[in-house]
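The complex appears here without one of its protein chains, the remainder shown in place.
Letters A, B and C mark the chains as written, and numbering starts fresh at 1 in each.
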Amino acid sequence: MTNFSKMAYQSADDLMFGRAKVPVTCGYGLEVGTGMVLPEVNFTLPTMKVEHEQLPAILRQYDDMVSSILQRLVTLGMPGAMIEFEHAPQMTEELEIGTAITAKIRTLMQSFYEKHGLRTALRVTVCDIREKSRPPQMRSGEATEKMFEAFRLSAANGAHLLSIESTGGKEVSDRALMEADVQGLLLALGILAPRDSRFLWQKIVAIANEHKIIPAGDTACAFANTAMILADQRYIPNVLAAVVRAMSAVRTLVGNEVGAVGPTKDCGYEGPVIKAITGCPVSLEGKSAACAHFSHMGNIAMATCDLWSNESVQNVKLLSGHAPEVFTEILTYDCRLMNEALQAGQERALQNLFVSSDAYKSVHALVISPQASFEIAEAILSHQSDFDRTRAAGLQACQIIRDASATGKLPLPDRESAWLDQIEEVLQENADEGKVLEDGSAQFGELFLPKEYGL
Amino acid sequence: MTNFSKMAYQSADDLMFGRAKVPVTCGYGLEVGTGMVLPEVNFTLPTMKVEHEQLPAILRQYDDMVSSILQRLVTLGMPGAMIEFEHAPQMTEELEIGTAITAKIRTLMQSFYEKHGLRTALRVTVCDIREKSRPPQMRSGEATEKMFEAFRLSAANGAHLLSIESTGGKEVSDRALMEADVQGLLLALGILAPRDSRFLWQKIVAIANEHKIIPAGDTACAFANTAMILADQRYIPNVLAAVVRAMSAVRTLVGNEVGAVGPTKDCGYEGPVIKAITGCPVSLEGKSAACAHFSHMGNIAMATCDLWSNESVQNVKLLSGHAPEVFTEILTYDCRLMNEALQAGQERALQNLFVSSDAYKSVHALVISPQASFEIAEAILSHQSDFDRTRAAGLQACQIIRDASATGKLPLPDRESAWLDQIEEVLQENADEGKVLEDGSAQFGELFLPKEYGL
Amino acid sequence: MQNYDELRECVIAGKKAQVAELVRKHLDEGKTAKDVMDNGLIPGMAIVGKKFQEGEFFIPEMLMAARSLNAGLEVLRPLLEASDVKPVAKVLMGTVKGDIHDIGKNLVAVMLRGGGFEVIDAGVDVPPDKFVELARENGADLIGLSALLTTTMPSMKDTIDAFQSQGYRENVKIMIGGAPITQEYADEIGADGFARNASYAVELAKKLLGVAA
Partner (left out) sequence: MQNYDELRECVIAGKKAQVAELVRKHLDEGKTAKDVMDNGLIPGMAIVGKKFQEGEFFIPEMLMAARSLNAGLEVLRPLLEASDVKPVAKVLMGTVKGDIHDIGKNLVAVMLRGGGFEVIDAGVDVPPDKFVELARENGADLIGLSALLTTTMPSMKDTIDAFQSQGYRENVKIMIGGAPITQEYADEIGADGFARNASYAVELAKKLLGVAA
């Protein structure tokens, strides 16, 4: 177990796309973080059932999708890519379905490697089906066992990397977000989520080690992206979502502490913070993932990425071809541009454009800039416990937003500004982990089971 | 009529995205070419019939598409955009359908302008339905009359700009491409197509002037993109398609000679040549038009664009929203990046990356670089007649490819190299327009009607 | 009516304790429970709904207002139950079988409650038969089905089919929603409506049940 106490980088300026302090080599000779940005392509089924009778049809879909993706990479001369297979819940539940798809994809990757020298690696992201029961059983019960079995079977049947979008604490976070209850968010992100990350990732790392594959990384999607999308629909304040983004980095970092080595999951915009602390490569997504979700960080997300992802797209027909192939081409050109900059020694200029084109147009973009990420990372490392770190990250985000607003660069409506004051105040007041747990248990007690978090 | 005899720019270095020597102001305060790149968004119906009974359903589709596009532009703070409504053949044929859609789109644009200050302009691209009969009647007959009536009605019902993907000479070009008959291509692109462009655009310009709207521009799509796609499927040599690209610029230029002022049509990769000669703004498309066609010029097409387009996408649902809205977001971030570079004085650095990331990976990309476009433009202006210009453009493209291959930068397979020799030889041999017409009439006589070209 | 101004303001500001206190004060002054409700509490909440629609209020602010409304209703309840107050329409909400996303469903529930509906939450991963069973048990007027995955959309059809085959389809309206859902899909599987977002769900629910907006 690594207890990260020192930043991997000296300054925010050292954070750069395509280069990671601790690169990862995986799959069919794929290097991530050694001076090149590569596409991470993700895809999903069109509207159809996932059940045993459908397995041949499902496999045909994956065959078509992955073949066309790999062929497009070859046609465009992209030397390599990460292929992500993300489980729908049924693929984790019905183990043979997830396993069969994994094996099918792996076979295609192997044949393209042998025939065209295309370097790829297969990331399998198992579905966190533990959140199914309410309150969720995070450590016991059938769903938990099935989930770990899915990791084992994926590892045994072709996965080169293991990932998850873990959900420990989500049951509290979901409610706390809608109520803008910052104390509740401290409970969810500062106490429950890190405890779950530690439990979960220790097991995933053990499985990966046993099969000699890579325990890659997590994403705070269930918390921070949920918040961002709620804010985008004007359901909650943007500043709340931005602060949650920062706070959520700690729970993801815990995975790295117990052995995850990256690349982190694409939808984790806390990736730059994790990279700043651990030096591991990160996968990110932005404009070319508009197929999966709209965002305010289309360009800025590229600033520090090692893999560049489309998040997910269904296998529907567009005029040129099917959508997964279309987005493979888009990602490839984005990567070409970054790689050309790296080769020409122009990466700083390009990164500056990525950052400045988005950073002051939205608070969501602001908090994921290399500079903000670096500052949040420093705030995290200035404390020891997960709780203190989570709180410090949140306070740092408040400070970053306040500063940007004060200079006049970031336009912040009064309503948002008032919320920022309120959020900061509650974060300031709640320095005592014990009290947050106590109050939180009173407020959210019916939503979570303390013993499922080892409490 | 402008007889372009002098280049609008001094050198290839002066060709830059977002800046045109002769900008165009149109629609609701939209400026094109005055220092900013703006999205040009295009969209089409999902699988459905275009007929009178369907008109309410069709209008609902366009309402949904355009509303979500305009809303996305507002959300992302993009100050303006070109909206292109491109006719399916039935929309030109059944005049009330095309007209009703035009009026509907225009109404939405007006309301977003009034409510949000969103600056937009409506480009209506009428379908060249003259090619329907075989051999096509390019100047007489019902289809021709209907097409011009469609221009008139579009102008009267809301179009701010008129465009077309004209097809004069396509009947010969289609066959000549498949047979790699370069003499036939000289007939199609050097004799028939320019004659048709002159006839056609004089009429379009008159209609536009009458309604005080903009006669925008054409595209050599029917020739050069057809060739590129055939080459991409390995049906014809890549070098042939690249040479056709250069040759096709002359026919498009003729439109400008008789009064088209730009922006040229998005799918016309000869746009940079037109810009170099006339100084008019150009619309281009690349990686973010992968929804419509795959290409080898995803980044390099951005190098000189004033509008940046997605070419076309059906109204299908992706995970985030409908595809037209998704591609609006992608285009917007591309534009943000270019505009940030223009603001920061970094446009040269970014343009260099656009160019060098693609230029030597494919001959299709090579011939549309600012440098190549400038050289082709110069070759064109070194001659007087359309025929001589077309032939000179083709020879210049051969030279550009040969030079790039000779330096070792552009890998050119032997097979392609042999074809290049052959193509150049036939171009060299066929300096006599009269003989090309005579030989071509013997070879392709059953395909075209001389009198429909004023011959 | 002028004298309800403060009560309405307190509902809008979500001041729970003050709302209860003011309601008691008005009753002490001799107002009827119905009058306090119709002219004090309900108009206050209506303004909240309007502010949310116009982007001036966030969900947490709406939730606080709803809680203060409830605190006021709590005081009135014993008095109202004696009189002839219509029951509000009942909505059964759930995420369909195979799908475990619930924040979308929860949001719709919040919005519906804010709009005066009674909401029964069936949870996530709900099998078709369970929906029918709960609808019967609770006498639901409207069923709201949520799905966030292309691979669980077919469960929506299964659920509607279950209502049909068990002869209960006529008793309920069914609306569907979620990221991959479209109006076309709603039409295809025979749903009565498609809610493109949580705010629109309330409008749609009212339309489907013929309740005044």
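In this section, contacts are C-beta pairs under 8 Å (C-beta built on N, C-alpha and C of every residue); 3 or more make two chains touch, one makes a residue touch a chain.
Given the structure is predicted, the values throughout are model-derived calculations rather than measurements.
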| item | value |
| --- | --- |
| Contacts of the hidden chain among displayed chains | A, B |
| Contact partner of the left-out chain, one of B:Leu55, B:Ala103, B:Ala180 or B:Ala344 | B:Ala180 |
| Of B:Val50, B:Met228 or B:Ala290, the residue in touch with the unshown chain | B:Val50 |
| Chain not shown: contacting residue from B:Gln71, B:Gln90 or B:Gln371 | B:Gln90 |
| From B:Pro237, B:Gly268, B:Gly394 or B:Gly440, residue that would touch the chain that is not displayed | B:Pro237 |
| Options B:Asn42, B:Thr226, B:Ser373 or B:Thr390, residue touching the unrepresented chain | B:Thr226 |
| For subunit B, the residues touching the chain missing from this view | 44-50, 88-90, 129, 131-132, 134, 174-175, 177-181, 226, 230, 233-237, 314, 415 |
| Interface with the undisplayed chain - residues on subunit A | 317, 319-320 |
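The working rule: only the chains that are shown with their structure count from here on.
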| item | value |
| --- | --- |
| Chain closest to the assembly centre - both centres taken as Cα means | A |
| Distance from the mean Cα position of subunit B to that of subunit A, given in whole angstrom | 40 |
| Centroid spacing, where centroids are CA-atom means, of subunit B and subunit C in whole angstrom | 52 |
| Residues of subunit B engaged with two or more neighbouring chains | 317, 319-320 |
| Subunit C, residues touching no fewer than two other chains | 150, 180 |
